[in-house]
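Sending over a structure as structure tokens; questions will come in a sec.
Heads up, one of the protein chains got dropped from this complex, but the rest are sitting where they should.
After this line comes chain A, so read on.
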């Protein structure tokens, strides 16, 4: 039981990190960024390239090396996210929503098969593997790498939350989410804020990618697809557009999966997850923490 809860929370923290980017982008420009899951994959591959170019890293330095790479990957995937927004989304910002959705799918395929063409279609084994002893906590086995990754994920999420709540950029983001035209009239540089949103969201997804690579050890060019859908589900459960909702949704989805597959069997895990998505979209489309938007006259 405690093992199930821990498994769920651990997987859920990955979903939450990726879901944050989905939710932020949707909250601000009402776009479902389908390329977001592939940024996660890109993060894993950039981390892989950086670590292999360094050569053999002694085991004692692996955590330090990984944290440095994590930071560098966050900057690179952030920049790539910004570039995607500039090339694929900004020219279409005033087009119908469907057009942007379709470019998002196009951007997703471009990233997937671009990586497949450059790095090859075979799965790669991550050069640095997080390993460590395991502890017994209330009957659940918890390993040191899991704790490290959870802590990194929580720090990133808390950092983002205080950034959005406390800084002027965060205030501008919230303002645009509420009323883009009004914010423009109040003198907010909307383009700059959207650029930042993409940067932060993509950086978090990239971080999740590196963490997944280091923990699971295997990366491949399609790894972003499923997690992208799961993160979207997490964002919907929590209330899409809501940052706290994305975190809550991620953790909840992890738990739901852990208990769902325990109850129905592993092969039903995805069926169960996406059935929950459908249920939420039909019964409570605003999610757990989302508020019903009232039209003001």
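Note that contacts are C-beta pairs under 8 Å (C-beta built on N, C-alpha and C of every residue); 3 or more make two chains touch, one makes a residue touch a chain; residues count from 1.
Heads up, the rule we're going with is that contacts and distances are computed from a predicted model.
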In UniProt, the chain not displayed here, chosen among "Ion-translocating oxidoreductase complex subunit D", "CoA protein activase", "Branched-chain amino acid transport system substrate-binding protein" or "aminomethyltransferase", goes by "Branched-chain amino acid transport system substrate-binding protein"
Across A:122, A:168 or A:282, the one contacting the chain not displayed is A:122
Looking at the whole complex, which of A:160, A:212 or A:276 touches the chain that is not displayed? A:212
Considering the whole complex, not just the chains shown, which residues of chain A touch the missing one? 3-4, 7, 10-11, 116, 120-123, 125, 129, 131, 134, 141, 143, 212, 216-218, 220, 222-223, 226, 257-258, 261-262, 265-267, 269-270
